[in-house]
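All protein chains but one are shown in place.
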Amino acid sequence: MMTLDEARSQLTTANHILAREGVLDAFGHVSMRHPSNPARYLLARSRSPELIESSDILEFTLDSQPVAPVTGFLYGERVIHGCIYQARPDVHAICHHHSRAMMPFCISGIPLRPVDHLGATMGAVIPFWDQRDEFGDTNMIVARSEEGQSLARTLGPHWVVLMRRHGATVVGISMEEMVFRSVFSCRNAELQREAHALGGVTELTPAEIEKAGAFNLEPRPIARAWEYWTMRLRQARAA
Amino acid sequence: MMTLDEARSQLTTANHILAREGVLDAFGHVSMRHPSNPARYLLARSRSPELIESSDILEFTLDSQPVAPVTGFLYGERVIHGCIYQARPDVHAICHHHSRAMMPFCISGIPLRPVDHLGATMGAVIPFWDQRDEFGDTNMIVARSEEGQSLARTLGPHWVVLMRRHGATVVGISMEEMVFRSVFSCRNAELQREAHALGGVTELTPAEIEKAGAFNLEPRPIARAWEYWTMRLRQARAA
Amino acid sequence: MMTLDEARSQLTTANHILAREGVLDAFGHVSMRHPSNPARYLLARSRSPELIESSDILEFTLDSQPVAPVTGFLYGERVIHGCIYQARPDVHAICHHHSRAMMPFCISGIPLRPVDHLGATMGAVIPFWDQRDEFGDTNMIVARSEEGQSLARTLGPHWVVLMRRHGATVVGISMEEMVFRSVFSCRNAELQREAHALGGVTELTPAEIEKAGAFNLEPRPIARAWEYWTMRLRQARAA
Partner (left out) sequence: MMTLDEARSQLTTANHILAREGVLDAFGHVSMRHPSNPARYLLARSRSPELIESSDILEFTLDSQPVAPVTGFLYGERVIHGCIYQARPDVHAICHHHSRAMMPFCISGIPLRPVDHLGATMGAVIPFWDQRDEFGDTNMIVARSEEGQSLARTLGPHWVVLMRRHGATVVGISMEEMVFRSVFSCRNAELQREAHALGGVTELTPAEIEKAGAFNLEPRPIARAWEYWTMRLRQARAA
């Protein structure tokens, strides 16, 4: 089992990878379930993902309360993480983002679909959540428990949920899986948008989604991509 | 209250951030109201924003006349700044730009609309100014007081004004707010364009625009983004 | 004739060029026929192309079995290489990729066509292979000999084959030729997509494709581009 220090380090790296690969920018956040206490999760204090250091990482209850007293700002939308960890014991890592790749789907309402073997890691169903349906006109920030629970209900047993005019939330059974899915779901979105403009899209069959998704979440592809992203990170930071 | 030296330094940083984040290129300019004399504003001599240093920053009356004698070129369009500071006592920072993100809206005349919670910081009304309406065929440069006043009238009490076939002008009650709005209005424009190509756009309701705009202009989001942009700047300059 | 060490070094450089120029990312792979034994080919162990070093390069039979015992992962799709080297004695270098440029054609099924003189190096016929036609629902990975042979049959005597919802495979009579074709076929794809969105595409005549393709595969253009790509690589790696 991972130590807490190793967990903090992995979560820091995941923040940096997802920023470097264009999933996160000034906003968005990444969490992981505590490695030894499933009733806790780890999340940084309010800071842009690219800038996060291990020392920024705090521990929260699943009610999204900090375990130790905190000075300074916390992410306003941390209930997204707490509510999903409560609803989904199988989930160990979560990313909420507003990536440029995904946003056109969030804004247009055109369904995001798996269009290649790597996009198949999103799964066959990608639910769409509109905060307005249940909560009317808000500031569009998922800040209250009811809002986080509503989002978690819409996510259900799936892996990616789009949030209307806001962004996306991606989950995984491990950090490496979640990072892989986050990067390749953004890439799938870009490809689907460009294929759509070119003349239409043929999506994968349900059986292809299942088989290709399972294949790409095996250790070999995930390890290859993780090595690639950490190396790019190291090069960018050394420059 | 900020000293004049601090103001010069902040204005220099804002020029660099807006260049680094793709709002400004060889052209465009950023100003701020003088920190202790509201009848003056600060603006660099004619130079590309990325290259500006504190020593390039000059002081102007609201008639856009330099307070001290100047050698070398001044920005030809500085009346944009002077006329808006005259008309809008609440405004303390202004950016005029021709960003690639915004230009397709300036050229097509398709209305720019807030399509996500960050774009809500533009406000519900984004006026559109066509220099030709009042001044006929010109060189399209806003160089005369009448032109600057016309633009300020079209801006009215709003925060972003598009200029047909030319660019955009963005204002804020502080430098940080104006920079935030400039970056995220460009991003909103990109997202709206891509959502439009994908299949249409659902815009925010008026109440969502008001609530989400207000939320994102609070100290926490603005501080998070400002830290991110200044860090990126430092890294780019250290490389 | 090239030594084995020189071949390993050239193959490593080709991996890096194709990563640097946006053809390859975390996935995709490049091979070359063994310089002195045409019944063998060289391919790296399973690793992202940008990270490959000469010591990662292994030797395979045309049945895609490693000649020496191996520890660690191999590329799951190496039969693509073996089956094409078997079917095409004239081919000495192969790249399989999922480039962003090519994927919209793989997903939409819109035919890729030579639209400029550099794209003419793809040749007049660009076959389209759908794994599902012969093999039904799979994990979309070309892992079995029958699948590799089917792809090689569809490629036939041509130079680029698109793989539905998956990617592309590009071949050449030399490494330099194959790299040139890979880069400029991606560029052709981008240009065709953008011209299509702008208002349509006029493609080259068959005679233009033949003449322009032949001209651009002569030593002078290939040498100029190879010098350019290796220099860019050196600069990127020195930074």
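Letters are used for the chains, namely A, B and C, taken in the order the chains are written, and counting of residues starts over at 1 for each.
The definition used in the following text is that a residue touches a chain if its C-beta (ideal position, glycine included) is under 8 Å from a C-beta of that chain, and two chains touch if they have at least 3 such contacts.
All of these numbers come straight from a predicted model, not from anything done at the bench.
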Inquiry  = Considering all chains of the complex, which shown ones does the missing chain contact?
reply    = B, C
Ask   = Which listed residue (C:Thr3, C:Gln65 or C:Thr205) would be found touching the missing chain in the intact complex?
value = C:Thr205
Remark   = Sole touch to the unshown chain from C:Ser48, C:Ser64, C:Asn139 or C:Gln192: residue C:Gln192
Ask   = For subunit C, which residues touch the unseen chain?
value = 115-118, 120, 187, 190-192, 194-202, 204-205, 207-208, 211-212, 214-215, 220-221, 223-225, 227-229, 231-232, 239
Task = In the full complex, which bits of subunit B touch the chain not displayed? Write them out.
result = 25-27, 46-48, 50-51, 73, 76, 98, 100, 103-110, 132, 137-141, 164-167, 193, 196-197, 239
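Heads up, the rule we're going with is that only the chains that are shown with their structure count from here on.
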Ask   = Residue numbers at the subunit A-subunit B interface: does the shared fraction exceed half, giving same, or fall under half, giving different?
value = different
Query = With chain centres defined as C-alpha means, what is the inter-centre distance between subunit A and subunit B in Å?
reply = 32
Query = Which whole number of Å gives the spacing of the CA centres of subunit B and subunit C?
reply = 46
Request  = Would you please write down the residue numbers of subunit B that are in contact with two or more other chains?
outcome  = 239
